[in-house]
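Note that one protein chain is taken out, while the other chains of the complex remain in position.
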Amino acid sequence: MDSVAISAELALSILVIFGVIWIAFGWWLGRNNRTIDDFMLAGRNVGFAFASATAMATWITSNTTLVAPQLTYQFGIWGMIGYSLAALGLILFAPMAKRIKALMPHGYTCGDFIRKRYGFGAWIVFLIVSLCYAFGWLVSLGMAGGILLSSLSGLEYFWGMSAILVICIAYTLLGGLKAVIATDFVQTIIILAGVVLIAWIGISDIGLETIYTSVNEKSPQLLDLLFPAAIMFLFNNIFFGIGEIFHSNVWWSRAFAFKKDVGQKAFLTSGLLWLPIPIVTGFIALAAFSLDVYPASADMIGPLIAAQILGKVGAVFVFIVVFSALASSLDSLLAATSDLLTKDIYKGLVRKQATDLELFRFSKMAILIIGLVTWVLCIPKLTTLGSLLNFTGAFVASTIFPIVFGLYFKRLNGVAAALAMAIGTLCGLVGYFTIGFYVAALIACAVSLIICLVGMALVNQRYSWQQLQSED
Amino acid sequence: MKLLQSLCVILLLFTSSLSKAADSAGALMPSEQSSSEGYYTLRWDYSRANFSILQMSRDQSFAAIEQTYPVPSMQQVTLSGYRDGQYFFRLFDEQSNRYSNVVAVTVQHRSLNTAFQLFALGLVLFIILLSILLSQSRRRDR
Partner (left out) sequence: MSQFWFEILVMGAVGLAALAPIVLIILALIDWHKEQLW
């Protein structure tokens, strides 16, 4: 976008105001953190309201505000419905959250589970998948922040990106998961109020009838429910979303942190509340045709239309909404990836006898390290790195069935699980390059299911669930 | 892959802006492309003329202009939602009354059969996943 809607000074003031509020809030929440359970898992006692809000806020990323309109612009009706069905990831995780808390009441990370359930080999494969995904997501968030701030306000990419990262790192560091969850609650309210307001102004200014008529006239394929590529995309996106949630420590750490009996209810509620959001943020892309405004590249359609409909005030809103959406995911991801580094890499591989106090200290250091690595990776602004996240569809979808079978059946063994993840990923990547991004997750998931089934037919491991509760 | 592609594009833009041959024609790029999703991107060199309108026609001679897209001070545009068929595009500079070269875009959507097969595969996988989760969580509740 060429037009700069708000001044760099205004953008900077908004950043500073929100930054100070979040950091002070983080410090205040973290002042009583004494143990590693307090810091990493908010004392394992998060109530229903905060639990629902944090699950929802984390799942509303910059992607929901930027990619939902992009997919609507590219795939039309199925694009926004397909994106909104990513809520199924949250909904299906609900029973799993209950099972996870029951099987491992003292667990910390999803890596813990994979190691105890499947052994060393599968654990390594899983860690590679998980860390690739976590960094892909972190970098895409950091870059999205910088790019968006620069396109809305003329604030230089480097400073916008750095500011967002520094703010999120600071309050996560000070307050741990408590700060992440409490800020998520406030951020959810801001995001929801913002997107509804933008959508409402769009509807009342342009009118749904006008939008529909001009799409029908200029780009009729978008309204066509028999749109081949969009039909292919539908389940692929569902499995991408399910894979992202099922495997990632962002969601497992929440399953551990929520109060007993809260997890299932909270994930179900957050999924249902999340469901309409991509349609609300996505449909305004279709206003392009009645406004006669067309994007240079599809990924900028959301902010382009929002700024067009709302002018300067709108740009401030978009700025705050996207900043909140970014922060609510970035903080969660920082915390969860730091848990993974602390419990799995540091305690699992480097210092097996580390005490809780040492782990507590290391987990803070880990947040700093991850933040620093993300910042360095974001500096060159390689948009291709951002599209890496798309690429990880194959990785994450291959973990769905190994995790589900691992949680519910004693039969599946580690070799089959490791092969399912590795070969599933490879086949998904082949699909990505030969057919298109919209089949990678689907193929990866299907192949890994077949390998799991073959594995279970050949060998019966008879795993004992007690092993999951054992100390290392 | 994409990095390589974008590097090539940058290189191409760079070399073409140096050469004089590209002065008259060759502004609108690429000269031919096909899309199996109905969306595609057209690029041009803004520095050479003040193009502000993109025109679409179903025939190469532009006897009937079917769509016009305002593209003020842009260097590329992404259009979407096209049905199967061949489409021709050219840029128009209102001030100097000049046209750019004509480029062609062929839209050929993927077959609905393949799409439904993948849809069916997705549906089957989803039903398997859902039934495992439902039956197992009900069993554990008891």
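Here the chain labels run A and B in written order, and each chain numbers its own residues starting at 1.
Here is the rule we use: contacts are C-beta pairs under 8 Å (C-beta built on N, C-alpha and C of every residue); 3 or more make two chains touch, one makes a residue touch a chain.
Everything numeric in this text was worked out from a predicted model, so none of it was measured.
K.L.:
Can you pull out the displayed chains that the omitted chain is in contact with?
P.N.:
A
K.L.:
Quick one: which of A:16, A:102, A:225 or A:313 touches the chain that's been left out?
P.N.:
Answer from the full complex: A:225 touches the omitted chain.
K.L.:
From the list A:189, A:350 or A:454, which touches the chain that is not on show?
P.N.:
Checking each option in A:189, A:350 or A:454, the one touching the absent chain turns out to be A:189.
K.L.:
Could you tell me which of A:23, A:46, A:66 or A:367 touches the chain that is not displayed?
P.N.:
Of all options in A:23, A:46, A:66 or A:367, contact with the hidden chain holds for A:46.
K.L.:
Can you work out which residue in A:11, A:273, A:341 or A:435 touches the chain that's missing from view?
P.N.:
For the chain that is not drawn, the touching residue is A:273.
K.L.:
Which parts of chain A face the unshown chain closely enough to count as touching?
P.N.:
Residues of chain A in contact with the hidden chain: 42-43, 45-50, 52-53, 56, 77, 81, 84, 178, 185, 188-189, 192-193, 195-196, 199-200, 203, 208-209, 212-213, 223-225, 259, 269, 273, 275-277, 279-280, 283.
Assume only the chains that are shown with their structure count from here on.
K.L.:
Using the touch definition up top, name the residues of chain A that touch chain B in the complex.
P.N.:
Going by the criterion above, the answer is residues 2, 73-76, 92, 95-96, 98-99, 102, 215, 218-222, 224, 226-229, 231-232, 234-236, 238-239, 242, 292-298, 382, 384, 387, 400-401, 404-405, 408, 433, 436, 439, 442, 445-446, 449.
K.L.:
So in the complex, the part of chain B that touches chain A is made up of which residues?
P.N.:
Residue positions touching the partner: 1-3, 6, 36-39, 41, 67, 69-71, 73-83, 109-112, 114-116, 118-119, 121-123, 125-126, 128-130, 132-134, 136-137, 140.
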